[in-house]
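A single protein chain has been omitted; all remaining protein chains appear in their positions.
A and B label the chains in the order they appear, each numbered from 1.
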Amino acid sequence: MNSIRRALVAVLAFGIVKPLAALAAWNKEAFGAKTAGDALKGLGVGNAAPSKDLTIDAPQIAENGAVVPIEISSAIPGTNALIVVIDKNPFPLIARFDFKEGALPFVKVNVKMGETSDVRVLAEAGGKHYVATKEVKVTIGGCGG
Amino acid sequence: MAAGPMKMRATLGQGFTDVRVLMTHPMETGQRKDSDGKLVPLHFIQNLTVKVNGKPVVEAQISQAVSRNPVFSFRLKGGAKGDKIEVSWLDNHGDSNSTEAAVA
Partner (left out) sequence: MACAAQAQDASKEIQRYRQMIAEGSPAELFELEGEALWKKPQGPKNASLEKCDLGRGPGVLKGAYARLPRYFKDADRVMDLETRLLYCMTTLQGRSREDATKRVFGTADQPSEMESLSAYIAARSRGTKLDPGISHPKEKESYELGRALYFHRAGAWDFSCASCHGEEGKRIRMQDLPVLYKPEFARPVMASWPAYRLSTSGFITLQWRMNDCYRQMRTPEPTFGSETTVALIHFLTVTARGETYHGPGNKR
């Protein structure tokens, strides 16, 4: 199915007028970066100051690396975006959430972690960036049940 | 291609609306091998949009590292019973799905 037919099907099936697939932004360069540094550069993130107002709630040990729950909240005034990076993943950039008027800078998401790693979260507020990190240990489970 | 079930619950909290959405999607990383030993191609949700009464309030770009059958929680400022919340996703194949719920 080519992309025009897909868009038509989407309109007919869901009754929503959607922009064509190509118009939805997805930062290929940043998501394709193999190091956290390159990923952040791709997002235009320079220096980030550590902040205690940026909280990461994640278990210290994840029983299964396939599903690691991470809850992020920013109390930094004017936070308009949250960025999640997992340093040791093959492609460290995991997500970028942009919050517009009406949404709080908060998100909970389940992520895949290949191995024990720092989870790094950045907040964008007033054109500046802030960072918080937390280590999550990943174990491999046993025989089920 | 028929997208699997998607489920959302939007409930009023203390000064905010809690939105929890579950979606069916394989979120294939392109690195997994199937039972025949062949690599399963990259297939994952790239964009997620949350709208309140038709207005986008959260725009997300996500990678294939988000877990299979993603579950997200968001918080919206204030909110009132009956507000219409819509969550939609778009994946790297151009497929999409969405779900709506009223704030309870």
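Assume a contact is a pair of C-beta atoms (placed from the backbone, for glycine too) under 8 Å apart; a residue touches a chain by one contact, two chains touch by 3 or more.
None of these values were measured; they are calculated from a predicted model.
Student: Considering the whole complex, which of B:G4, B:P41 or B:G78 touches the chain not shown?
Tutor: Answering carefully, the residue with contact to the hidden chain is B:G4.
Student: Could you please point out the chain B residues that touch the chain left off the display?
Tutor: Residues of chain B in touch with the missing chain: 4-5, 7, 20, 22, 24, 26, 68-69, 71, 73.
Student: Which positions on chain A touch the chain that was left off?
Tutor: These residues of chain A touch the chain that is not shown: 57-64, 66-67, 69, 71, 108, 110, 139-145.
Please note the rule applied: only the chains that are shown with their structure count from here on.
Student: Between chain A and chain B, what is the gap in Å from one C-alpha centre to the other?
Tutor: Computed value for the inter-centroid distance: 13 Å.
Student: In the complex of these two chains, what residues of chain A are touching chain B?
Tutor: My answer: residues 3, 6-7, 10, 14, 16, 18, 21, 24-27, 31, 66-68, 71, 86, 89-91, 93-104, 106-113.
Student: List the residues on chain B that touch chain A in their complex, please.
Tutor: Of all residues in chain B, those touching chain A are 16, 27, 29, 31, 46-47, 50, 52, 55-68, 70-77, 88, 90, 94-98.
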